[in-house]
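As you look at this complex, bear in mind that one protein chain is not there, while each of the others sits in place.
Chain IDs A, B and C follow the sequence of writing; residue 1 opens each chain.
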Amino acid sequence: MSNTIGKIFSLTTFGESHGVALGGVIDGCPAGLEIDIDFIQSELDRRRPGQSKIVSQRKENDKVEFLSGIFEGKTTGTSIGFIIRNENQKSQDYDHLIDAYRPSHADYTYDAKYGIRDHKGGGRSSARTTVSSVVGGTIAKLLLKKYGIKISAYTSQVGEIKLLKSYKDLDLSKTETNAVRCPDELIADTMLKKIEQMRKDGDTIGGVITCVAQNVPAGLGEPVFDKLHADLGKAMLGINAVKGFEIGSGFEGVKMKGSEHNDIFQVTKEEGRRTKISTKTNFSGGIQGGISNGEDIYFRVAFKPVATIMQKQMTVNKKGEEVELAGKGRHDPCVLPRAVPIVEAMTALVLADHLLRNNKNIL
Amino acid sequence: MSNTIGKIFSLTTFGESHGVALGGVIDGCPAGLEIDIDFIQSELDRRRPGQSKIVSQRKENDKVEFLSGIFEGKTTGTSIGFIIRNENQKSQDYDHLIDAYRPSHADYTYDAKYGIRDHKGGGRSSARTTVSSVVGGTIAKLLLKKYGIKISAYTSQVGEIKLLKSYKDLDLSKTETNAVRCPDELIADTMLKKIEQMRKDGDTIGGVITCVAQNVPAGLGEPVFDKLHADLGKAMLGINAVKGFEIGSGFEGVKMKGSEHNDIFQVTKEEGRRTKISTKTNFSGGIQGGISNGEDIYFRVAFKPVATIMQKQMTVNKKGEEVELAGKGRHDPCVLPRAVPIVEAMTALVLADHLLRNNKNIL
Amino acid sequence: MSNTIGKIFSLTTFGESHGVALGGVIDGCPAGLEIDIDFIQSELDRRRPGQSKIVSQRKENDKVEFLSGIFEGKTTGTSIGFIIRNENQKSQDYDHLIDAYRPSHADYTYDAKYGIRDHKGGGRSSARTTVSSVVGGTIAKLLLKKYGIKISAYTSQVGEIKLLKSYKDLDLSKTETNAVRCPDELIADTMLKKIEQMRKDGDTIGGVITCVAQNVPAGLGEPVFDKLHADLGKAMLGINAVKGFEIGSGFEGVKMKGSEHNDIFQVTKEEGRRTKISTKTNFSGGIQGGISNGEDIYFRVAFKPVATIMQKQMTVNKKGEEVELAGKGRHDPCVLPRAVPIVEAMTALVLADHLLRNNKNIL
Partner (left out) sequence: MSNTIGKIFSLTTFGESHGVALGGVIDGCPAGLEIDIDFIQSELDRRRPGQSKIVSQRKENDKVEFLSGIFEGKTTGTSIGFIIRNENQKSQDYDHLIDAYRPSHADYTYDAKYGIRDHKGGGRSSARTTVSSVVGGTIAKLLLKKYGIKISAYTSQVGEIKLLKSYKDLDLSKTETNAVRCPDELIADTMLKKIEQMRKDGDTIGGVITCVAQNVPAGLGEPVFDKLHADLGKAMLGINAVKGFEIGSGFEGVKMKGSEHNDIFQVTKEEGRRTKISTKTNFSGGIQGGISNGEDIYFRVAFKPVATIMQKQMTVNKKGEEVELAGKGRHDPCVLPRAVPIVEAMTALVLADHLLRNNKNIL
């Protein structure tokens, strides 16, 4: 069951980088949800390689085919099966990798665990598997839209280049205006140059994605182990190359004193609306005691540099011999731009699940 | 099922800060494991308040009573029930909190979610609930010991005071020699002074705990969603006051290039032992593609400053009125020292579960 | 996780026949449910030994102690822990059983599975463990009452003595008027005599319990694997000594033709109420395609004769030697009367879970 995420709104996925097809099953989606195929395809296109010159130039059309659970454009409440066929598989690119363990890839660990391994493109360990998460996550997004919930992720750091502004001081509608998916044009441009340099060098670079979920109602998250940020953290850490997750004040917040960090409650009353309890600051990141409090949920996700580089590296093969390895094929010098929709999709899966789990908590 | 962690080796907990008792059920522990009650009690004592002057001075004996699943000192393979009775409940300390929402506590969110709330000591949202995790985690530790796996956590940062040395350059056996649980005596002393200052000021401070799991065999962790570090991250983020988790190179690693970050494989042959594949560096933190690779697993956990401060704060009550709040009772100026055994316990729960899940992956 | 039942409203249990205590954790019960302790205790009393001369004369007070999850008489939405302490443990009654495998008990299979076994009173395999199910099930009953759902079980067969009337032709309020818990007095009396004869002979006898759930709304049950009757069947087959389950027309229905068996739909309109779709017959037993249709849900549960008899039997011990065994202690000549509240409790657990699972299926 390790290929399943979610308890009520759940996604189970399958598929390898260079197998016949990838896909999944969404179980627990409420009946009657309109499925906007164009929107789903557009989200897949955001994740797709070849969309700009700073990402992998592989050609993958990533056309999703829905097989069940949708009738006359709406969900029926039964399980939704879908597939994305693999195309343009240059499997011969990987022939030199049959035995060699690529550094910081999963070749060695898969062999240690399973004793057998689909070496082509990393098989199941490839980031290509996130294509299924994007399909599932986009359906979750459609559900969340019904409740007015909006999720916006963007690249906030590439290597040493860090966007210091808070999400509140950015125009998040500009994220899609550049290839890096950073809403600050100036920073985006610097990041772009950094990534292009990496590509020329045959090297790669890491970065950070910031994600904001707005208009999430208070009450989502279930103590003590399924706290909302615990499930968000798990979902993010499940994305390929992720090494860190922090919410609200995060690692910086440890330096603060309680008297500074505490988010003071206040009562606001907008004209013609009900009195509303909110917090003056939001170091909590919209979650307190594991439950959403109605403020913006925001968190940061750390991505290590892509392990596949075009430079020569020494490594070890299955027989325990030291061998030299040179990168081939078409890879990403920086995974961040394509990871933005993946972060959003995983966020949507967690929020949709907790939204449904939160029903009927009170008699 | 949100009070359950683990799929094979699972722990389900219950209990509130000032209720009758806390406790839990461990399901899936293999039969025949010797239960060392003294060891379990000693771990509870590490978590207990009142153990030093820098932690809460509440008196809790935290005596665990096992009710089932153990026969003549060994586990029987059936579910293990246990309870820890609450004593010394100064519930009247909390009477002023019946209606007021304490800033950065879970009072407001519990009310928003459940419409009803045990206000005494935070009820189910209290860090007191981790007492059950420590019991479960210590049994997991006993299981892991059978496989030679060792888990060591320690306080590596308090406020701005950061221990810069790697765990490899520290004598981890010294962690218990001081009240802060930092293995570097000099740093420990500085941290101690900082915490004492906070206590005098009626304020609190955050910090970071580093945890290392050694001798974990290669092969633990299940792609794609139950990656080992994803489950570790979720377990850590489920601990009260945790706002961040990073493994291996973490957030710092995003600045690195792939050519620097990649952990090069090597073959080593110790005298009289089999050839072994290891990595020259360990930026991966012992996990690659979500599966342990046999190297040390190490990660960092960020704790925000404790929300309960002895200073006056403004807040809002249930009726939407602004009220003034003053801290009362016996609280921790810094949660880090007592959180060290909790981090270890949660780590043990995740590793024990994945150890059992990994059986029979290969025919 | 094999000691847990339910996905949203779940019960996890622990405890052995002669251990310190039995108990459990209820997770997922909505907040705000009033807990009627007297009602819970009265249900435990229905299951208790010693309540009449045809059941085991063991003395067990079966007082439940709630430890958490309830505040000022109402559920808080957090996990509810409870225990029932064992008393009057005549463990020495079982000393002769340390090595011998009692026929048709679980002694041999527990040894085969776990290699270690609490032999006293059957340990975890004892029907005494159902005391936890009754506590959990009674809380489920309290929840179902809020929705008007009523569950009524009764003894419908003891050995060859079978109550041929349908539940619709019986006054189910009379079930508790006799020690056998059969609502037909004449049949009850004959059953009583049969059971008394068995007791005198040192023998035991099997029987059937019929259970009816009324006023269950249409829509409960989740295809394809969690059909409502599949979950009911699993819950019943999990009760000690159960060997069969049939719903609606059951095994007799296989002889019918489709034209006879089909439940024809009709429209009824009671005065002052909405038009209602119902079925003229109810061979389906209130469930069609795995989902409740609003008709009465009724099913039958087969119990084998109790394995513990007071006669001498040959058996085999752990060393593989043939040994003679004689029953000792205080046992039930027929398990049916005490199993009636257990069947009801397990039914309530399944219905409460599916009631909560059914929320928000339609947008």
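As a working rule, contacts are C-beta pairs under 8 Å (C-beta built on N, C-alpha and C of every residue); 3 or more make two chains touch, one makes a residue touch a chain.
Quick caveat: nothing in here was measured; it's all calculated off a predicted structure.
Checked against the full complex, the one of C:Phe9, C:Phe82 or C:Phe245 touching the unshown chain is C:Phe245. Interface note: of C:Ser152, C:Thr175 or C:Ser292, the residue touching the hidden chain in the full complex is C:Ser292. For subunit B, the list of residues touching the undisplayed chain reads 7-8, 30-33, 77-78, 143, 146, 223, 356-357, 359-363.
Where subunit C meets the missing chain, the touching residues are 1-5, 7, 13, 101, 103-106, 108-110, 112-116, 124-125, 129, 157, 159-160, 198, 203-208, 218-219, 221-227, 229-231, 233-238, 240, 243-251, 253-267, 275, 277, 279, 283-285, 287-294, 300, 302-309, 311, 313-316, 320-322, 357-358, 361-362. Listed by residue number, the positions of subunit A touching the unshown chain are 1-4, 7-8, 10, 12-16, 19-25, 27-28, 31-32, 65-69, 71, 74-81, 83, 113-118, 123-124.
Note that in this section only the chains that are shown with their structure count from here on.
Residues touching across the subunit B-subunit C interface largely coincide between the two copies, over half of the numbers being common to both.
The distance from the centre of subunit A to the centre of subunit C, each centre being the mean of the chain's C-alpha atoms, comes to 46 Å. Taking each chain's centre as the average of its CA atoms, subunit A and subunit B sit 26 Å apart. Note: centroid distance subunit B to subunit C, computed from Cα atoms, is 39 Å.
Counting partners per residue, subunit A has 7, 223, 357, 361-362 as the residues that reach two or more other chains.
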